[in-house]
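Partial complex: the chains shown occupy the same locations as in the complete assembly.
The letters A, B and C name the chains in turn, as written, and every chain counts its residues from 1.
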Amino acid sequence: MNTIYILNGPNLNLLGSRETSVYGTETIASLAERCHKRGKGLGLTCDFRQSNSEGQMIDWIHEAKDRASAILINAGGYTHTSVAIHDALRAVALPTVEVHLSNIYKREPFRHHSYVSLVAEGVICGMGGLGYELALEALAAHLKSARKA
Amino acid sequence: MNTIYILNGPNLNLLGSRETSVYGTETIASLAERCHKRGKGLGLTCDFRQSNSEGQMIDWIHEAKDRASAILINAGGYTHTSVAIHDALRAVALPTVEVHLSNIYKREPFRHHSYVSLVAEGVICGMGGLGYELALEALAAHLKSARKA
Amino acid sequence: MNTIYILNGPNLNLLGSRETSVYGTETIASLAERCHKRGKGLGLTCDFRQSNSEGQMIDWIHEAKDRASAILINAGGYTHTSVAIHDALRAVALPTVEVHLSNIYKREPFRHHSYVSLVAEGVICGMGGLGYELALEALAAHLKSARKA
């Protein structure tokens, strides 16, 4: 069974309590729960984590190299500023899908550029928590087709 | 049963035969087929179209206003240049999801800006044909939650 | 009696039904009507058209060369992107007035540049449908002074 590291960046721990008009009312616990459930249906084990620390995010990405088959990442505010996370993802070279709860392209210009997009297979944004589920399906399909090849 | 207009822009008729390293080998007919199938499972009727003409795309978006519940759009090269398609989508104000087969953020800088993203609920890119299916699921969920509210 | 081609670009067919807070509630039929009326008072015949197609807009501009004395153009979203319409207007070299229903300089930055302005005698924006009438008066005056000279 494949393991997916689901890595959530800064401020996502506040999900459901902050700016609910932008991010919705679902909590991070509930989001983790639906990931586990959808993952299960797809034959995936989800290792769901959150940190406000850029260094911690990088450590987890490194750790994923040996322990996971793919990464689902919502790097929060680091998305737009972290060359270091970009480098970490490029270094471990796992299949990666980037997710954002809100449609970042409709927000401030400083959210329009993502260092993660440059190294991810694909991007899903603006779908709220459902985006995580869709990303899991995409990763499942990716891993399956890779196995075949 | 909800109808979804699935609108494909310029050059997507060549799918499966052009630049297969970028866009994969799936043809547009096969892509339409999987949309119909997934849509059916989600209780959605898919009206799948393709045109190389910007004006035709706009006409279809207008037409969708009365005949569809939502739009799934892959505007191809017009994504990056068409204020007119942006205006059309804004005018009809239907739930809209933008899809791209490839990860446009990994390609040339002129593909990094999308006029469609500014008016879409969300964006899915880099997932190949699967992205269409995921977008359908997102639209189904969106329509369901709107019905509830 | 002078003929004026009044050319309306993409999405203007939706007038009165789309984004009424921006564009008002007047329909395109009513707008045509007031043009005909005001034009009549100014000794002008108005040929009022709308198309969502850039190519059609260009064809009409070419056609105007032999059939009209002047052009009133609201190129909609093509205003900001179409070098081809700019070239067509420059080629036929008829007196041209550019009209926009809304004040485009108060809107998104991508609406602040107009390829039409570079080849028009003048620009009227933000006056709603009345702007068309004012433009007709301007063109009538222009044609009169040209006749004198």
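By definition in this document, a residue touches a chain if its C-beta (ideal position, glycine included) is under 8 Å from a C-beta of that chain, and two chains touch if they have at least 3 such contacts.
Everything numeric here is computed off the predicted structure, so don't read it as measured data.
Counting all copies of the one sequence in the full complex of this file gives 12, of which 3 are shown in place.
Going forward, only the chains that are shown with their structure count from here on.
Listing every chain that touches chain A and chain B alike gives an empty result. Superposition of chain A on chain C using C-alpha atoms only gives a rotation of 120 degrees, nearest 5. The chain closest to the protein's centre is B, with centres computed as averages of CA atoms. A separation of 23 Å divides the Cα centre of chain A from that of chain B. The mean-CA centres of chain A and chain C are about 49 angstrom from one another, to the nearest whole unit.
Centroids of chain B and chain C (each the mean of its C-alpha atoms) stand 32 Å apart. Touching of two or more other chains is recorded for no residue of chain C.
On the chain B side of its complex with chain A, the touching residues are 103, 105-106, 112-114, 117-118, 120-127, 130-131, 134, 137-138, 141. Within the complex formed with chain B, the residues of chain C that make contact are 9-11, 13-14, 17-19, 51-56, 76-81, 110-111. Per the touch definition, chain B reaches chain C in the complex via residues 53-56, 58-59, 62, 81-88, 90-93, 115.
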